[in-house]
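The structure follows.
Only a single protein chain was left out; the remaining protein chains are all shown in position.
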Amino acid sequence: MNPIKFTSVKLIILIGCMSCAINLLYTPGSYGSTNIPGSIAGEIGQSIQINDSVKQARELAVQALKTDSVKIIRDKNISTTKTEDHVKKNSSRLNKRNNYLFLLINGNKNAGEIKSDLIIYGNKHLPLSFRRPYFRIIEKAYNYPVILLFILFIFFFSLNILFVLLVLYYSNQRKNRKDRYTRIFQKMYEDVLRSYLFGDIDWEKALAKLKKIKKSLNRKILITVLFNFQDNLTGEMDSQIVGIFVKLNLYNDALKSTRSSHYYNKINGIHELTNLYPEVAEKIVQQFINDPNDLVRAEAQTSYIRLHPDKPFDFFKSLTSPFTRWTQVSAFYLFRLHQLPVPSFAQYMDSPNPNVRNFCLRMITYYQQLESANEIYRTLDNQLELTRFLSIHAISELRLFQGKDLIKKRYPFETQKNRIEIITALKNIGNADDFDFLESIIHSDSITLRTEACRTMYYMSSESRERLFLLKQESHLKIEQYIDYITDPRN
Amino acid sequence: MQGNILTAIFEMFILFYAVSIFSIYIWLAIVSAKELRRNFFNAKITRYDAIISSPFAPVITVIAPAYNESLTIVENIKALLGLYYPSFEIVVVNDGSKDTTLEKAIEAFDLEKVPYVIDYKIPCQEILDVYKSKRKAFNNLTVINKINGGKADALNSGINIAKGDYFIAIDVDSIINPYALQKLIKPFFEETDRKVIATGGVIGIANSCKIEDGQLVEIDVPDKFLPRCQVIEYNRAFLMGRLAWSRLDGLLLISGALGLFDKEVVIACGGYYTKTVGEDMELVVRMRKYMTKKKIKYKVAYIPDPLCWTEAPSSVKVLGSQRNRWTRGTIDTLFLHWSIFFNRKYGFMGMVSHPFWVFYEWLAPIIEVLGILYFIIIAIIGEPNWPFFYVMLFFVYFFSITFSTYAILYDHLAYHRYKKKRMILKLLLTAWIEPLLFHPLVVYWAVRGNIDYFIRKKKGWGKMTRVGFAKPN
Partner (left out) sequence: MKRILVAEDNKLILETISHSLNREGYEVIKVLDGKECLRKLEETDFDLLITDLYMPYINGHQVISVLRDERKKNTPILVLSAAGAEENVLKAFDLGADDFMVKPFSLVELNIRVRKLLALKR
């Protein structure tokens, strides 16, 4: 979706329409200067004086409409003086402008007709005392159509404000009431369920004490309480909690949530079913693995991992959408939490999806899967900097000595961040062959790389440390400073 | 007097300007509402227990520049130590304070000088000493003592020392929500095809709020008039403006009080620019330019949660100096990066955001003042159309009130920040008075800012006095 283009087009159209409208309504000498700089509505009203001749022209036009005859104008138009030509132009222009406005509002009815209709109506139906102000209003309205528009605007805004005030008032009441209600019932449910889980009371008694569990808000509160228990406690309580969920038929609510059209409800439903009723969850979750919504997909993926302990990451093979780092973190967390058996991640390393590859590298490193060495070497020249970084990190953490020459070869072509990682790796897998390499880095210009090289040489072995001390003689390098820095454990 | 063409054009222009600014603000409000709704639901379904126990949680450095903060520095650092995040470090930069800021910190946290090798990846004023604590409880605290160089320079020196891949720039006297780091890092982890370079949050105003030991205990509406107006102003800006811009990928500004940045990108851009007073906005614009030039797809994200609470200026003098500074900062940024203006290459930022900022953020107060002057001239020498004038006046006044009222509504529906009826009532009443009393002040300061920038060539920060949270309210 490209919301940017769409909304900018909308904006241009909107401004265009409004400017056209204003153009049509423009009577010389009336505008308002307003702006809302940054975040504040300022207001300056301004106007300029009405042009004398234009005033005349207007009066003429009004007269013409009043008497419903063009004779006067025609008579006036016979005059050939310049000013009167000017007046004529202005009056006809005014006429046209007024006509446009009314055409807009009233369709094809002639503006003059409407005005005469109104006047006839007034003459026929209104009592005498009302007629004068009525005619005056009509005159004024036809003279200042813009004012009409703005009076309308004012009413519109007043309505808006009233609307917001009402919403605020009722919403505030509702929210406060809901908060109080939730607090009361949450405490009640917590106490009852806790007594039940500890075996102080049996199910029948507990059920009797759980008031109002038919209301949907209360069921939501119940589910929250159950989750609070489950997120914090494991062990035998877990199976009891699942039992409560089923016995109270709460899984029907969860199922209904998954069928909702709103993604927020779907995600909640999937989460509830996965954790509180795993047997049923499996079939339901399957259909969301390729849901168009990113968040629903992510939730379905993490649920899949939880529900398929034998093949938790098989969905990698068919994964076409991204596998975000956030989902990776959640997946790993779940994985560890439920102590699922660790698969060999090397099998997923040839996935075309870079996120999957990165995740596998992280997992291989964490779980020390030494058998994946070849796959790691293969990713060393990947086009993504992060993948290469993770690959070097894996070689370092897994103590893959065969990889040492590979990463040293890559050093000149690598980014700063990866170079640091290569030097750090040598701390774990380096030996005497690398002293020259490290020394050349110490002689280089980059302070950061120099620091890391010193650190590696200091901690690699006693021989490397001695070699490092030899460099102290080159006073321009200030090796003591570096050694002091790296030996402080806080740095 | 003949119908003067010039005056006609001028009036047309002002009218067009007015109409367009109203339309844009309405449109921004609608887009913001959509984004607010999306964030509201996303926040309800997000779980953070995975990130707080994950070995893959990235290291975040909290950089807090401090200048003459001896009143509150110990309390502020203590509050920062309690953030809910597993792997973060705090770097407090003592920017050559003339009071006992450094001494107080050293004493309270048992600090000692440590040998340090500094790689000045971003040039900054010399770092004299680096202090770390002797106590293991404060092992993630680092205090730098350096020669004074200003806030931007202090931030740069913090970046040089920082170990994390990300850093968060804060004002040391703001109160950071303990969950802030978890929430701010999330956008960085959620995008796959675009690189998130920065995330900003909403700033709340802490005047009159109950604060204990650096933690926000109870939220309340400020007692004094000026901070209350600022509450409404911030609501409008954050919830009806920036949300929309972030959704449209046109966000040019992340507040200096709270922003999480990708350290590598910032270093590649050259860090904060020290010769401007609007260093927060300038950095974001420069980062965006950099990513566009490198042809890397990127995103600037935004979390509408109130994650940071700060003390708003309550005296006219201090507030005026702050607004003056903001104006000069905005002008600086816009001019420094003028190449973006209507430049297709920079996408939405170039074609919409930057021009918008030029016309409707920078020029708006100037046009407003010009309009007022014009009206006054006409009122004196000619016949203004008074009925029309009154109608326009009320129209604009009502628009302003409606807008502010909606801002209060947005905040209420999404966060229910001000829970008591009297608080909301206070805010609503302030919304009615604000356009009459507060707005003219803001316009005045903005114009002064322009004068100071262009005519008097003023570049510095001005006086900021600290009241501090330690004092009783």
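Note that the chains take the letters A and B in the order they are written out, and that residue 1 is the start of every chain.
Going forward, a contact is a pair of C-beta atoms (placed from the backbone, for glycine too) under 8 Å apart; a residue touches a chain by one contact, two chains touch by 3 or more.
Fair warning: this is a prediction, and the values are worked out from it, not measured in the lab.
Across the entire complex, contacts from the unshown chain go to A, B.
The hidden chain makes contact, of the residues B:57, B:106 or B:277, with B:57.
Note on the undisplayed chain: of the listed residues A:117, A:179, A:231 or A:463, the one touching it is A:231.
From the set B:12, B:30, B:81 or B:114, the residue in touch with the chain omitted from the display is B:81, counting the whole complex. If you put the hidden chain back, the residue from A:121, A:198, A:367 or A:411 that touches it is A:198. Looking at subunit A, the residues touching the absent chain are 190-191, 194, 198, 225, 228-237, 337. The chain not shown here touches subunit B at positions 49, 52-55, 57, 78, 81-82, 84, 86-87, 135-137, 139, 178, 212-213, 215.
The criterion applied here is as follows: only the chains that are shown with their structure count from here on.
Our note on geometry: subunit A versus subunit B, Cα centroid distance of 19 Å, whole angstroms.
Of all the residues in subunit A, the ones that touch subunit B in their complex are 3-4, 7-8, 10-11, 14-15, 18-19, 22, 26, 28-52, 54, 144, 146-147, 150-151, 153-154, 157-158, 160-161, 164-165, 167-169, 171-172, 175-176, 231, 262-264, 267-268, 271, 295, 299, 322-326, 328-330, 332-334, 355, 362, 366, 417, 446-448, 451, 481-482, 484-485, 488, 490-491.
Across the interface of their complex, subunit A is touched by residues 1-3, 7-8, 11-12, 14-25, 27, 31, 41-42, 44-45, 47, 49-51, 53-57, 114-121, 132-133, 139, 186, 188-193, 233, 236-237, 240-241, 247-250, 264, 347-348, 351-352, 360-361, 364-365, 367-368, 370-372, 374-375, 378, 382-406, 408-409, 412-413, 416, 419, 421, 424, 428, 434-435, 438-440, 442-443, 446 of subunit B.
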